[in-house]
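Note that this complex is displayed minus one protein chain, with the remaining chains in position.
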Amino acid sequence: MTTAVSLHGVRKDFGNLTALSDVTLEIEDNEFFTLLGPSGCGKTTLLRMIAGFEGATAGTIRLFGDEIEHLPPNKRPVNTVFQNYALFPHMNVAENIGFSLRMLGWTKTEIQTRVNEMVEMVQLGALVDRKPSQISGGQQQRVALARAMAPRPKVLLLDEPLSALDLKLRQEMRSELKRLQRETGITFIFVTHDQEEALSMSDRIAVMSDGELQQIGTPFEIYEHPNNRFIADFIGETNMMAATVDTVDGLQVVCHLEGGQNLNALANCQIMVGATGILSLRPERLSISKTGSTSEVLKGELGDRVYLGTDTQFIVNLSGGLKLKVRMQNSFFQGSDFKTGDTVFVTVADGAARFLVD
Amino acid sequence: MAAGTGSGSTVSAIFSPVRIWLLLPSWVSIGFFLLLPVLLMLVYSFLTKEFRGGVIWEFSLASYDQFLFDRGLFGDAPAVMKWTYINIFIRSILQATGATILCLLIGFPTAYFIATRPIQSRTMWLFLITVPYWVNLLIRTVSMKFLIRDTGPLNELLLNIGLIDAPLHVINTNFAVQLGLFYSYLPFMVLPIYASVERYNFTFSEVASDLYASKITILWSIILPVVKPGIIAGSILVFVPSLGAFLAPDLLGGAKTFMIGSLVEDQFKGNAGNWPFGAAVSMILLSLVLVVLMFYVRAQQRDQT
Partner (left out) sequence: MNRTFDIKHYRGFFGITCLCLVILYGPLIIVMVYSFNDSVSITNWGGVSLRWYIEIFTGLESAKFKAAAWNSFTIAIMAATVSTVIATAASIGMIRGGNFKGKFASFALISLPIMVPEIVTAVATLIFFSTIGFKLGTLSILVAHTVFCIPFAYLPISARLQGIDASYEEAAQDLFANRWMTFRYVLMPIMWPGILAGFLLAFIISLDDFIITNFIKGAGIETLPTAIFGSVKQGIKPNIMALSTLLLLFSIALVTLSYFIGKRGEANQKSQQ
């Protein structure tokens, strides 16, 4: 597998503010790679640096092995889909899409052919003569996509392209984008703060926070084996409780919570007996029942519940003042069996517990 | 800053590598054809007047001396303050002040009125107010002259109606000049005040009224202080050009209303002119204007802290 983009020790300062510190990562060719993180984590800055709109304070950026930091944006074979689309208001759809080709000096026929291909690809046939102000947000998004992909870039950068769309449209576009990436084979670098988007679309995800890389991995790895508390909390939902290690066996530990409950967990790194950290339990890996069963069991009192259509989320009050969120699919149990105030037993699925030390 | 195009850069810098080349033409043309000439004028004010109207490149304070003092025919006589020229400056300041006050009295209510119209009609009102400004100042001044002459249409009308018995002698008076200046620069007063009033939140007026304040009190104690920056800006925009104005005093005034503009103009006409003196008077005018502007800038900065 060839490396499409490689960043090494990249740092970006804006005056006294450090937006990115020591970012090192490699993005493979043909990959759908996502930069995920909350606002202000530096993901957009990183994207802009790859595009060429910001310069690096330190570090190197390589595109298929060539260093590109000294190149201006118009000399880099990467193209960007902007968050606000930035479609040229005075040009129609066809002219927007063909803009880069004009700049590159293609002949009129070549441009016409390619524009038609792109229009076909994003299914905008009827709208080629319209101006951006005359088409909907979702259509503008597709024009922005077609425009950026027309010059056959090796790498496509997408800066939160779906954030302006409503939910239904967003979900449609997610599969569209995934399909496009697979068909064209272009390396996609996708920036988002929406972790569901990241999980559903990416080959690999880089989680960022405060200008630093937290973890790089496949969606499964990020979700199942978060490296630290931030990632566990940011991706999906989880219960986090303070815990202390009692026994250690490789990465398997036995720990106890403040209420005295004992649990097996998988640690994210080598730790010692007596170490303190966070126990992370995902609500969907827990279940409640009226009787205790064979695997790990926690006892508590049933509190409030929230009906969510497909699931119901329960709050269980454990001893020691701890509260657990438990999520169960409505098709698998009878909610009427449980009443607030009942004593219930919470079962943790095998291998679901994580012990996290930062 | 464009939404979604990233954090950090607050000022777009796409053309920064070539900005020198982009700015050079304006710097060179204004620097060479205005800044340099003004500096040269400063130098000229310290030169000696040549007999036939040019200059001799010899340092002399004669111009400034002539401005302030009367040394009679013999240059060695003790200096006696001459008030002629200083009076001209004082008169100009008074005229400019008069014009500014006139503009305020008429301009403030007008600006306020327009700012409180419904949004669609506001641009139309503003358009109406500014259109006359685009007419040549000379033509406007001439038309004002035509109107208020002793035998002009205004007097004719007033005589015919019977409001007056004899023609109002307005032309060639101080008031005529102030009227002319007012006519020249009124939009400059209206527009800044309009901008200020437009930004005023009328909820304040409603609150005050709810607390038993009368409309006059509201105007004086609440609206005016808020609108003050616009009033000051407008006043400066009227006062400064009025100070150095030439057309209104020349066409509408007479010997008794001699102002700086005419004084300067005289120095450069033919052989009787005194270039260094004209340069000196211009320098004094420029300094006066710069002082006023500096006060304004300082006041702005103080307001913002």
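All chains are identified by letter, namely A and B, in their written order; residue positions are counted from 1 within each chain.
Just so it is clear, a contact is a pair of C-beta atoms (placed from the backbone, for glycine too) under 8 Å apart; a residue touches a chain by one contact, two chains touch by 3 or more.
Since this is a predicted model, take the numbers as computed values, not measurements.
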For the chain left off this view, which of B:15, B:59 or B:212 is in contact with it?
B:15
Tell me which of B:90, B:131, B:164 or B:291 is the one touching the absent chain.
B:131
Using the document's definition of touch, tell me which of A:5, A:19, A:35 or A:86 contacts the absent chain.
A:86
Touching the hidden chain in the full complex, which residues of chain A are there? Just list them.
51-53, 72-75, 79-80, 82, 84, 86-90, 99-100, 102-104, 131-133, 147-148, 151
Contacts of chain B with the missing chain: which residues?
1-5, 11-16, 18-23, 25-27, 29-31, 33-38, 40-41, 44, 54, 106-107, 109-110, 112-114, 116, 125, 127-132, 134-140, 142-147, 151-153, 156, 183, 186, 190, 202, 205-206, 209, 215, 218-219, 240-241, 243-244, 246-247, 251, 260-261, 264-265, 268, 275, 278-279, 282, 285-286, 289, 293
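The rule is short, and it goes like this: only the chains that are shown with their structure count from here on.
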Can you give the whole-Å distance between the Cα centres of chain A and chain B?
62
